[in-house]
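Just dropping this structure here.
Of the protein chains in this complex, all but one are displayed in their positions.
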Amino acid sequence: MFKAKLSCTGLLLLAGNVAADWEVNLTRGVTEISREIYDLHMIIFWICVVIGLAVFGVMLWSVIHHRKSRGAKAHNFHENLFVEITWTVIPFVILIAMAVPATATLIKMYDNTEAELDIQITGYQWKWRYQYIGKEIDFFSSLSTPRDQINNEAVKGEHYLLEVDNPLVIPAGKKVRFLLTANDVIHSWWVPELAVKKDAIPGFINEAWTVVDKPGVYRGQCAELCGKDHGFMPIVVEVKPEAEFDAWLAEVKQAEQEKTAQAEKSWSLADLMVVGEEVYNKACLACHQANGEGIPGVFPGLKNSPIALGDQSAHIDIVLNGKQGTAMQAFRDQFSAVELAAVITYERNAWGNKTGDIVSPAQISELKEPAQ
Amino acid sequence: MSAADRNKRTVTLLIFGCMTMFGFGFALVPLYDVFCRITGLNGKVDLVAATPSEVVDHSREVKLQMVATNNEMMPWQFRPETTEVKLSPGEMYQTAYLARNLTSKFMVAQAVPSVSPSEAAPFLQKINCFCFERQPLKGTEERAMPLVLSVDPALPRHITTITLSYTLFDITPEDSTQLTLLGRSSL
Partner (left out) sequence: MNTSVAATHHHGPASGIGRWLFTTNHKDIGTLYLWFSFIMFLTGGCMALLIRAELFQPGLQLVQPDFFNQMTTMHGLIMVFGAVMPAFVGLANWMVPMMVGAPDMALPRMNNWSFWILPFAFSMMLLTLFMEGGAPNFGWTFYAPLSTTYAPPSVTYFIFAVHMMGISSIMGAINIIATILNLRAPGMTMMKLPLFVWTWLITAFLLIAVMPVLAGVVTMMLMDIHFGTSFFDAAGGGDPVLFQHVFWFFGHPEVYIMILPAFGIVSEIIPTFARKRLFGYASMVYATASIALLSFIVWAHHMFTVGLPLAGELFFMFATMLIAIPTGVKVFNWVATMFRGSMTFETPMLFALAFVVLFTIGGFSGLMLAIAPVDFQYHDTYFVVAHFHYVLVPGAVFAIMAAAYYWLPKWCGRYYNETMGKVHFWCSFIGVNITFFPMHFIGLAGMPRRIPDYALQFADFNAIATVGAFIFGFSQLIFLYNVISCIRKGKPADDRVWEGSHGLEWTLPSPAPYHSFSEPPQVK
């Protein structure tokens, strides 16, 4: 296996393997555009191979035959106008030949006819938010690979680092338009099989689109350095046939209603601690660490901290609204009232922070969506 | 001319060149703005009121989408009154974005508009927009921020959907005296 891979490292051998093994080449993808891009990539690759063979061939031939140890005598030519003009003009012609199909594909990608579904994608440090415009669907999507796999304490799963809690779901065979923006720094939304890569820039909106013919699950990652966990904000797109997609829409709406109902019932400390730990591991652990001690000088600890032990409302405020000028985000929109209440309760009672406080989901709902 | 004189002249010219390029770096800022305004690059739009067009092109309709984003640390509720509307180019359209300060503190926000596709940006005319000025809201206050716009009939025909996005930034001054001043002058 290892040997076989090593043997690929020659440019020539690569050529033979290109089509067979997707791991060494660009994916063909599942959209018309991605296939066009793949073809362009291959055309240009082969042009480069041919030019390379010609140039390196002449060079190798000279190295073998025109060496002093073989008694070669140096000739005295050092310019030739005709040759020099030829090798300026021929590459120019080749470039034009490359530019024509490239331009055609690019124009196709900029086609902005009406789409059947518009989704606003917002990049956050370090997760994505998907809002289906006009459909009242709005959720966050973040890495679901457990921390112990990343820390090599557990066996890594098949989709290590390429799995999320809530994938983006889109219908097959329909034009879907993505509107990209960011909440903090620049991110870049990239799914190779859709051949969509577009920067998400805070304060500005960008658009891209896709039509996926084949239902399936397609994975990608953030492509623009966006801080500490840039490597840990994958993208998963689930493409479903239309009927299944409609069923999914209904399901999500129902789940939303259940969440509201959950917030209204009363919760015990133990139940909140269970949910709270889950949320903590997902959203807080990266900075504040598993032991609640943070990283000295970079991220403050929560264990024995004045916020976690002090006034409840200050604690709720910082979790909901974040803290200006630090990495502490506003989590108001990212979690349900139950989850927010649970994580605050957890922080006030974990790692020996035994305040015994219970922050109720109803209390948070009131702050999240105050009654009119 | 002696070598020393020639050196002096060369060095003077080159230092002048450096200064010019340093200045050019800064000149890129307004140049870029002008360039963006002409081409609509980056979906940037003018922050001054446009005058409405007099003709209405009834032959076609353009879908106008409105979206809202809160920048980090902006704890306001912020959403468009309507998310989608069909407009004839030249037609005047009045709508609003709803903002609500969910905190108990006085805050000031600035909405930053952006248009996609960027090609459409120069054709989206804002006759009145809340993004022209900063928006102060007292704790828990709610306000409908007005927006009056129209689409220029010169909009290229291949554009059928325009998305107008507002991102809300928190620009509350840290200095409390400045805060009260602002509060008094605008409330």
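Letters are used for the chains, namely A and B, taken in the order the chains are written, and counting of residues starts over at 1 for each.
Quick note on the criterion: a residue touches a chain if its C-beta (ideal position, glycine included) is under 8 Å from a C-beta of that chain, and two chains touch if they have at least 3 such contacts.
A quick note: this is a predicted structure, and the numbers were derived from the prediction, not measured.
Checked against the hidden chain, the listed residues A:M109, A:V217, A:V252 or A:L269 yield one contact partner: A:M109. Touch with the hidden chain on the side of chain B covers residues 3-4, 6-8, 10-11, 14-15, 17-26, 28-29, 32, 36, 39-44, 47, 71, 110, 112, 116, 118-119, 167, 169-171. Although one chain is not displayed, chain A still touches it through residues 1-2, 5-6, 8-9, 11, 22-27, 33, 36-37, 40-41, 44-45, 48, 51-52, 55-56, 58-59, 62-63, 66-69, 72-80, 83-84, 87-88, 91-92, 95, 98-99, 102-103, 105-107, 109-110, 125, 149-152, 156, 158-162, 184-186, 188, 190, 192, 195-199, 201-204, 206-207, 220-232, 297-298, 327.
Methods note: only the chains that are shown with their structure count from here on.
Work out the mean CA point of chain A and of chain B, and you get 28 Å between them.
Within the complex formed with chain A, the chain B residues making contact are 42-44, 63, 65, 67, 69-75, 77, 83-84, 102-103, 112, 114-117, 140, 158-161, 163, 165, 167, 169-170. Chain A contributes residues 110, 112-115, 118, 120, 122, 124, 131, 133-134, 177, 179, 181, 183-184, 202-207, 317, 320-324, 329-330, 332-333, 367-370 to its touches with chain B in the complex.
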